[in-house]
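Yeah, one chain of the complex is gone here, protein chain that is, but the others are all in their spots.
The block that comes next holds chain A.
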Amino acid sequence: MNSTGKHSVQFVILGTLLILLFVVNIALGSVLIPLKAIIQIILGDDTVKEAWQYIILDYRIPKALAAIMTGSGLAVAGLMMQTLFKNPLAGPFVLGISSGASLGVAFFILGGSALGLSAFVVPNGWGTILAASLGSFAVLSIVLLVASRVRDAMALLIIGLMFGSLTAAVVSILAYFSPAEELQRYMFWSFGSLGDISWDALIILSFCYFIGMILAFSVTKSLNSLLLGDHYAQTLGVSLQKSRFIILIATSILAGSLTAFVGPIAFVGLAVPHLIRQWFTASNHWTLMPACVLGGAVLMLFCDTLAQMPLFEFSLPINAITSIIGAPVVIWLLIRKKKLLF
């Protein structure tokens, strides 16, 4: 397939946007910090006001890094799903991975009182992460089990959708029996947040992120063969079971860990691969994968910059922003192209 060379203009634009948005993202926030002070802080100058140092180093930079990982991880996961399922509507969430994470968190936050186990309460942060990870892992195991028996990609998509419904049902039952404040906590998690992430959590997240990314890039060649469908891929020497397994593992590590840490983020995984495909007019995954990494990061930084509402006291839920931007984009693509192609 064509080399990435002919897309160098797009890559340069994305790269520049990424750096620019990263700086803008750190510079803006509810507290106004001059750019000069920000640069001093990043360069390790500790004569700057201590509160500012804290805001930049322990809040805004981890948040920006989390945004980059979330956007790129979900975009790559979405791209892999769309190619694997030969379905332009596939995304990491269609597999039910985020539903699994939500279910885990719902059990953790709401389950306590609904099941009469209010004594079983672990400090907020870590419990949520663990519960979300366990939930997504459980769903992944079931999906993998089904994938080894059912060879039909469409069946897997339907199973993912069913998990979504099942989760919604269980969550509403739990919600019915839960006190208001617990319900509120669950709702806040489900809005998604990039801001609550500590450096410790960020290190764990990066670990999962890099493992997922390495796995994802290791199947890039197979993904290209899969563009021709399963039968053709097999006759091109692709081991279908092995590739499918690696793709599912990579997706669940990426989407599972990211959902656990930042909450369910909608539309990034679905919309970014489509935007990149349209803009780059490429099908080669050696072009699409790095482009989705950059594109996802750019989109997420942009959404987060909007969400934190510069100079306002509050920030909007990130999940709402990604949906408000993502949904019209998908509709616009559909109207313009009449047909979404994977």
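For the reader, a short list of remarks on this structure follows.
Basically, a residue touches a chain if its C-beta (ideal position, glycine included) is under 8 Å from a C-beta of that chain, and two chains touch if they have at least 3 such contacts; residues count from 1.
By definition in this document, contacts and distances are computed from a predicted model.
The complex appears with one chain absent; UniProt names that chain "Iron complex transport system ATP-binding protein" among the candidates "Iron complex transport system ATP-binding protein", "Fe-S-cluster-containing dehydrogenase component", "Cysteine desulfurase family protein" or "Alkaline phosphatase".
Note that of A:Leu17, A:Leu227, A:Met309 or A:Val329, the residue touching the chain absent from this view is A:Leu227.
Check A:Val238, A:Ala266 or A:Leu299 against the missing chain and you find that the one touching it is A:Val238. Mapped onto chain A, the interface with the missing chain covers residues 1-3, 83, 86, 220-221, 224-225, 227-232, 234-239, 277, 281, 283-284, 286, 339, 341-342.
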